[in-house]
Every structure is written in C-alpha cells, then in structure tokens.
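Working notes for the structure below.
Omission of a single protein chain aside, the complex is shown with its protein chains in their original locations.
== subunit A ==
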C-alpha cells in the first residue's frame, strides 16, 4: 500500500531506548580532538593557509582558451607585456587557465594603480597568446582593501564567537557557554587544518563557510544542552555522567537526522556548484561532520568536567536555581 510507504517512517538511525555510554570514552574523545587541533595549529604555522586574493591582495584572472591552454606561450606573451611573476594553473577542463599574481607593492596610490593595471596587461597577454580566448573573470585587490577585508573577516569570526558565548551564557549556565565555545574553537582549529591540507584558498567565502559551520555546530550543542538542562530537573539524583549520556542518546536520532539533511543540502554544492563554490562546500561538509561529532565527544565531556560538582549540586537545591526559561514538565 503506497499510503503506508509514505505514511510511516521507513528507517531510524538508532533504535529507541539506545543507551550508548559515550562518557566512558570522554578522555579518548578529548585526547583525539586535542591531538587533531594541535596538529592543525602546527599546520597553520607550517606550511600555513593558502590565502586567496581577498586577503593577500593581487590579481586573479580566469581565462578559457580555444583549444588546450598553452602555458609556455601564455607565459611568453605575459612577459612581453611586462608581467613576469605570474603563476599559471589549470582548473576545470584543459581549456581553463587561472593566472594569479601576488600583490606587487604597498598601499600608496602608485602601487595600487600598478596592481590594477596588471589586469589589463594580463588580458592583453592572454589574447595575444591564444586568440579567441575569453576572460571568465578578472579580479584585482589592492593592498589596502585586502588588509581591511582580512581584519573584517577576523572581526566577524571573533565577535560571532563572543556573541554565541554571551547567548548561551544567558540562556543556560556558564558551564554550558564555556564548553560550547571551547568546543567551537577546537572545531575551528580543525577546519583550519583541513584548509591547509586541502590547499583550498582562504578567502571571504571561506569565512562565510566557517561562520556557517560555527552556527550549525552551536545549534547542535544547544539541542543537547537543552536536553541536559531538562533532565537535570527531571532526574534530581542521577549522576551528571549518566545524565549527559542519557541526554545524548535521547537526542541522537535528531542529531544524526539534522546533520544528514544539512549534509545532503551541502553535497550538491560540492559536486555541481562549480569551482567557485567547491571549496566552500567541501569545508561545509567537513564542518558538519566535525560539528556533529564534537557535540557528542567534546562539548559533552567538557561540560561533564566543568559541571561535575556544580551543576549537580545546584540541581539538588532547586530553590537556589532561578527557573528562568522553561516550564519544567513533570516526568510522565
């Protein structure tokens, strides 16, 4: 019967009443996470992020040639036009060539103008080397703009983290806020490590990807925390460790369900979004996996470490605990 096919859920990620003891592996989880994050920080210093022109300044011209791109001829023609330090690279098909030049100078008017003029030289060089070539895109970012974009990008990241900290603090207790933000910072470092390894360019679009990951990851933690808070009221005498395990298990189907839908939404971007969005989408996919697992393996253990004494004691004295937001429903 088709109606029953559409009418009832076809599958579940975990069975009802699943009770996995995640907190038993808390030190393993924290250890692996710390190792990965430390390794990522190492990668950040060496070899470091591949900065895109948004943040580095310079020129990026994408051209599509008729017939395969002939690098030697293009290089020669560029040199004839006075462009000697261009990097050439294929992207997409054989006909697509990416020409990039690092920022040539400082922030004064002269070097800014020189940066902008390079674009015309590159355009000219490409059309001389390969007649009929079309310029897909041409960007030039001056030194003053790139410095500003970089600063603004970092500001957006930093302020977002602070606001998330403040919001969770306001809605929960400080233990929740601190463990959430600590976890987010661990997520962030791993994402940076991923960027270094994959050599995706770090630019404004990447900052957008990272902020989206932070938003998603916070969302995931808030759901688990919400359940922890509820259970703290419901099970007054349960040890925090068991209580956190219970909360994670109860929300496990939701956690996996939501990460699946977000993953399914981001996947086509990585596969069909074109090279402009591919980096963004792969970082998103990585971030979804990291964000989902960190809710269980990192944020919850940190909460356990921070709150083992405090949260339980508070919960045993309900009068001292301002029942701020939730109308606690008595257990059925």
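Rule of thumb we're sticking to: a residue touches a chain if its C-beta (ideal position, glycine included) is under 8 Å from a C-beta of that chain, and two chains touch if they have at least 3 such contacts; residues count from 1.
The rule is short, and it goes like this: contacts and distances are computed from a predicted model.
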Identity of the absent chain, which is to be given by its UniProt protein name, from "ABC-2 family transporter protein", "Protein translocase subunit SecD", "Hydrogenase large subunit" or "Putative ABC transport system permease protein": "Protein translocase subunit SecD"
Full-complex contact with the absent chain, from A:62, A:173 or A:201: A:62
Residue touching the undisplayed chain, where the options are A:74, A:140 or A:196: A:140
Positions on subunit A contacted by the hidden chain, ascending: 6-12, 16, 62, 64, 109, 112-113, 116, 119-120, 123, 134-142, 144-145, 149, 152-153, 155-156, 159-160, 163-164, 167-168, 171, 204-205, 207-208, 211-212, 214-216, 218-220, 222-223, 226, 230, 250-251, 253-254, 257-258, 260-269, 271-274, 276-277, 280-281, 284, 325-326, 329, 332
